[in-house]
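Omission of a single protein chain aside, the complex is shown with its protein chains in their original locations.
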Amino acid sequence: MCGIVGIVDAGGVSYPLYYALYALQHRGQESAGAATFDGTTLYKQKTGGLVSEIFDESVLDSLKGTTGIGHVRYPTTGENIPENIQPFSFEFRGESIAIAHNGTLTNTQEIHDRYEGQGQIFCTTTDSELIANVIADELRISNSMEDAVLRCMHDLQGSYSVVLLHAETLYAFRDPLGIRPLCIGKTDQGYIVASESVAVDALNGTFLRDVQPGELIRIDRDGMTCTQIAKASHHAHCIFEYIYFARADSVIDGRAVYDVRWNVGRKLYEENPVEADLVSAVPDSGIAHAIGFSHRSEIQYLEALIKNRYMGRTFIMPTQKAREIAVRIKLNPVKRHVRDKSIVLVDDSIVRGTTSRRIIDLIMEAGATAVHMRIGSPPIKYPCYLGVDMPTRTELIASDKENEAVMSAIGAASLHHISLKALIEAIGIDEEDLCTGCITGVYPLPIGCEKCSPRVIDFVSGTYQSDLEGF
Amino acid sequence: MCGIVGIVDAGGVSYPLYYALYALQHRGQESAGAATFDGTTLYKQKTGGLVSEIFDESVLDSLKGTTGIGHVRYPTTGENIPENIQPFSFEFRGESIAIAHNGTLTNTQEIHDRYEGQGQIFCTTTDSELIANVIADELRISNSMEDAVLRCMHDLQGSYSVVLLHAETLYAFRDPLGIRPLCIGKTDQGYIVASESVAVDALNGTFLRDVQPGELIRIDRDGMTCTQIAKASHHAHCIFEYIYFARADSVIDGRAVYDVRWNVGRKLYEENPVEADLVSAVPDSGIAHAIGFSHRSEIQYLEALIKNRYMGRTFIMPTQKAREIAVRIKLNPVKRHVRDKSIVLVDDSIVRGTTSRRIIDLIMEAGATAVHMRIGSPPIKYPCYLGVDMPTRTELIASDKENEAVMSAIGAASLHHISLKALIEAIGIDEEDLCTGCITGVYPLPIGCEKCSPRVIDFVSGTYQSDLEGF
Amino acid sequence: MCGIVGIVDAGGVSYPLYYALYALQHRGQESAGAATFDGTTLYKQKTGGLVSEIFDESVLDSLKGTTGIGHVRYPTTGENIPENIQPFSFEFRGESIAIAHNGTLTNTQEIHDRYEGQGQIFCTTTDSELIANVIADELRISNSMEDAVLRCMHDLQGSYSVVLLHAETLYAFRDPLGIRPLCIGKTDQGYIVASESVAVDALNGTFLRDVQPGELIRIDRDGMTCTQIAKASHHAHCIFEYIYFARADSVIDGRAVYDVRWNVGRKLYEENPVEADLVSAVPDSGIAHAIGFSHRSEIQYLEALIKNRYMGRTFIMPTQKAREIAVRIKLNPVKRHVRDKSIVLVDDSIVRGTTSRRIIDLIMEAGATAVHMRIGSPPIKYPCYLGVDMPTRTELIASDKENEAVMSAIGAASLHHISLKALIEAIGIDEEDLCTGCITGVYPLPIGCEKCSPRVIDFVSGTYQSDLEGF
Partner (left out) sequence: MCGIVGIVDAGGVSYPLYYALYALQHRGQESAGAATFDGTTLYKQKTGGLVSEIFDESVLDSLKGTTGIGHVRYPTTGENIPENIQPFSFEFRGESIAIAHNGTLTNTQEIHDRYEGQGQIFCTTTDSELIANVIADELRISNSMEDAVLRCMHDLQGSYSVVLLHAETLYAFRDPLGIRPLCIGKTDQGYIVASESVAVDALNGTFLRDVQPGELIRIDRDGMTCTQIAKASHHAHCIFEYIYFARADSVIDGRAVYDVRWNVGRKLYEENPVEADLVSAVPDSGIAHAIGFSHRSEIQYLEALIKNRYMGRTFIMPTQKAREIAVRIKLNPVKRHVRDKSIVLVDDSIVRGTTSRRIIDLIMEAGATAVHMRIGSPPIKYPCYLGVDMPTRTELIASDKENEAVMSAIGAASLHHISLKALIEAIGIDEEDLCTGCITGVYPLPIGCEKCSPRVIDFVSGTYQSDLEGF
């Protein structure tokens, strides 16, 4: 997963980019980068680390201009090489173009082979470079960014929210299914496009609306123009953004994430009432759910676990014993709260189950009589191919275990996952407009042998040009 | 403020030191250090930054031995020079001694002048070097650490919790008034002495007890011996540890910090009932109080503000506007929670008032109808001379403003501070055994012209030797 | 200017690369890099700085495999961005290719536009990426590296010595005019191709021969094969390599650089005898010339200037006065040698004249009666377009000043440049086989409006395939 942002700000773009990337840091902690343009030169800064480590005053002062884009990158296996840190930039016809994206293409190999077949060489292994190739290939013929984006939406399969800096113009577009989020805000002296609304809040901006799936936004000093390039029969907003990924204070595709989670907490009680001495959360991701559960159940909310607020980056511990201690220094049970108490513990999801096991162990060792686990998502049984870095199917504890078996594996006194129906009600978006692949195994577009419930996409215009046959 | 730890661990002391310093990171983020001894050599690592930045696997592997001490240091003005980073180490009679302490001496000048008068030079401006001088001065005569600590307790005025590494023996002692905390835990293969019990928890150790005020603990491979060196008529445990400084999951001088704060929250409602739509906290320091307030008042607890969990270190913003934004990227109001709502906002204390003003502004701008501020401490009117880094008297908003004036200055609809009486009840320690200087202006030992309610100290033995006349 | 090296070594390639780059460090100090291949993975290290700063044991241990290439880069204006540090690497048909080159293409824009016209995007602004495009473009059709290099020699104008790593095979080729040097050596367990023979010496290897202009060398574990791809009517070896650029202990295109310079020193006296008390050199570049001059003239050789051997990198001094001091800390006159003495001072060349002025000032201030300047090259009047980073024409002091005017500008008592005829005699290569552009303004290939004495190039085979019309 990643976070992206594009900003036009008459007062200088680097500080706003910095604040916005800060607000999106939860979407990726491996590396970060920004590119700005001041009318003549493209300025770049990108490297491994947290936003707070990468940017300081001298760096920000060097990122000149009033238009720019930024990116935070999630640690993904295998491709952690410096070239892959975004934004990706290139020269084309004497102009600098920079691009950053969030999402995962599913027809990478096809796109790659097509351009390689034409003699194109690749400097990175990123989807961004592939998208850049599609755009450049169309630009050289039509010289129209609208056509280039139409070509992208036609050729690219998968999820992609993209920000693109072309000279002093900022472009942003979102795949026709709207899988990854992207929204627009107005600031004092310009506009911001970002993965989540918290980035708009960070600039004290006014949230305008989500970028529509299939829409292209163009912002320059004359203002903003919007073009609907493609239109799908249904959308496929990622349900996992609501479950876990987005910040609680974001509003995504019209739904406040905190309220979704709080309502899920209420429904968790309604679906499976339980008696207990107190309700608690796995911090921080289960807090909204737990408060909702407490409100509905009238069982007291109390912190059973305190999170160390100064974790920073910890290196990988060399031994198993050391890894167990690593959980302990992150989370500390409040013994006086849990001793001789039965506890409802709420978390957003269970992936491998190992963390849940360790946390329940911690609480039971601290003297609790029972831990009733309540989970804010249905069982996660299937992998995500569209941008969420999940374990492979065999690592997902729910992929081959029923509720009883998971309960026993993690050591819970009882275990209840929210039903998909209740989760969708809490979100308030039609099921057909959501991607529930990780829960149902049915994906919104064809992926290998996986089941698919495809959306039909209309292109607003068939006029984009291509000189490639059979395409 | 600072945090200290001393560990003896037959399995190697560096990793336990690392975990313990992690757990104490909230007590100081400016720098950290550790010193270990392996029978022949003293190993050291100390530098500016967070524990996670300073120590990695190669550093920890280089800190050999089974005995060691560590320190985290709070950013204090003026003396931020590398030499001052603790532990302080020195050679004496062919042996390496390392020392780390938490607290502030009030007769620094007197001690300094005495030794300077003898020709002693000082390499640092730390209290640690002064304590080292007192200890070395006595050791050269009596060769007894017990005598040296007795001499410290006799000569040193102020607060000091100290860990000291002398060859492979760990010593720890606490000033006779017990101003700063210090506790002992038992681990699988040794012992730990630390500022707070969370460090014991981090090692999965068993909390044994607090170090007694005036007590000296000696730990080596043969076990632990305890000597009561001095005994005061009353103690003077810092009340601000309970109010703000200690981690909520610590237990200090027998009282669980979380429960103190939760009870303070209940009493805040009882002392001054208010009607409102929801109760919220300034994260993270006001959460325990707010949950207690919600429990007692039956007003729903809901997060009005979400804290950015990835702040890291932010550089100082160059302009006023930038500083305002800095608050905004740390805390984001959840607009849908606060719009058209009256809110009880609970925080642990008000110091300068500027942060409270900005937070209330944020919430009111997000659409709240009223913010009722409730504070988990009485007004902080007086400076601390004993280790808490507080502003000078003139900067404390309560030093010259009554409740009405503060309320108006911060923009609150109403404002109530807990009474000292209720706070002391919530803590459960006699007022005479607490230092309430920052609230009452009466200190437990003579400090310049300040009011004082002195404790009488008996020394268990008058036998320590000194070759200095009139001393 | 740059230095390149390619090595196959059955005992592991990283340490030999390191030693070889060390020996070539004089050809570029801005950045350095290496790429190695171990049968499955391409390993890379490249960054700004000196070879000794970039590579340490852990880096070298991470550069696995028995085949690799390396590069040192000279500081050039304008394009000092991380992406441009060589080797340049890319993926093509599932294989990793890395390329490094020394030289400058003169038809960059044409090549760039051709590929951009096909939709190709560029990640760097280096000639290496252009060469990579030509190679990939041909490989996809013919799948033959020989054809690809033939295509390069056909399409590329300018100077280029190239090393290329394709899987475990090392390729090296040199432009048909042989402008930049490239030679081959045999080592205990493999082969080395490098810009200068000193790199062969550094590995204790045996110098085999220069790579022929227009020749392609292919080395893998089965040995070396050589193919003459193109053949020019005359070569155009850079005369400035002999004058200044190459190390004195290198042998380039069959001529020992030290001996060339020593003979130039002799001829400097013969062309313009002078009486003086001593002969001295501007260290280090004028030493060989000065010793030859002393030998022929029988005037005593003595060091008038001592060079600081620990200069490292000095930051750019902020003021004019500071810059003057910068010369002084680099070079110190030996007052007792120069006081009341007339001195013949020998240097390799005069470019801007400012350094000569400062050095003569230093010596005169130290008490010399006269400084007779003798220069190991004819006046440098024209820019180099083929790889030597020289000032623009207007900055060259000799471009618009006669000998008298230059003498006066630098404060010399007399000034003599070696004649072109004598220099060519000292080198021992026919004038038609040298590029003397910087001296005569006549270049060996067409460059803008400059005068040209073109070479005719025969391609050994016209069989390389291209699917591009008109090409």
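Letters are used for the chains, namely A, B and C, taken in the order the chains are written, and counting of residues starts over at 1 for each.
Going forward, a residue touches a chain if its C-beta (ideal position, glycine included) is under 8 Å from a C-beta of that chain, and two chains touch if they have at least 3 such contacts.
Computed from a prediction, not measured in an experiment: that's the story for all the values here.
Chemist: Would you list the chains present here that the left-out chain is in contact with?
Modeler: So, spelled out: the chain left out of view touches B, C.
Chemist: Which one touches the absent chain: C:E303, C:E425 or C:E450?
Modeler: C:E303
Chemist: From the list C:M1, C:L17, C:A34 or C:L50, which touches the chain that is not on show?
Modeler: Selected residue, touching the omitted chain: C:L50.
Chemist: With respect to the chain omitted from the figure, which of C:H234, C:H295, C:R352 or C:K381 is a touching residue?
Modeler: Considering all chains, including the one not shown, the answer is C:H295.
Chemist: Out of C:V8, C:A23 or C:A100, which is the one that touches the chain we can't see?
Modeler: Touches the omitted chain: C:A23.
Chemist: Just to verify: which one of C:Y258, C:F293, C:Y382 or C:Y443 makes contact with the chain not shown?
Modeler: The missing chain is touched by C:Y258.
Chemist: Over the whole complex, note the residues of subunit C touching the chain we left out.
Modeler: 15, 19, 22-23, 25-26, 29, 50-53, 56-57, 198, 201-204, 247-249, 251, 256, 258-259, 262, 284, 287-288, 291, 294-295, 300-303, 306, 308-315, 318, 322, 325, 328-329, 332-334, 336-337
Chemist: Name, in rising order, the residues on subunit B that touch the hidden chain in the full complex.
Modeler: 81, 88-93, 115-125, 129, 132-133, 136-137, 140
Everything below uses one rule, namely that only the chains that are shown with their structure count from here on.
Chemist: Between the chains shown, work out who touches whom and classify the graph as line, ring, star, complete or other.
Modeler: line
Chemist: State which chain is most central when centres are taken as means of Cα atoms.
Modeler: Most central by this criterion: A.
Chemist: Return the distance between the CA-based centres of subunit B and subunit C, expressed in whole Å.
Modeler: 63
Chemist: What's the distance between the Cα centroids of subunit A and subunit B, rounded to whole Å?
Modeler: 38
Chemist: Which subunit A residues sit where two or more other chains touch them?
Modeler: Not one residue of subunit A touches more than one other chain, so the list is empty.
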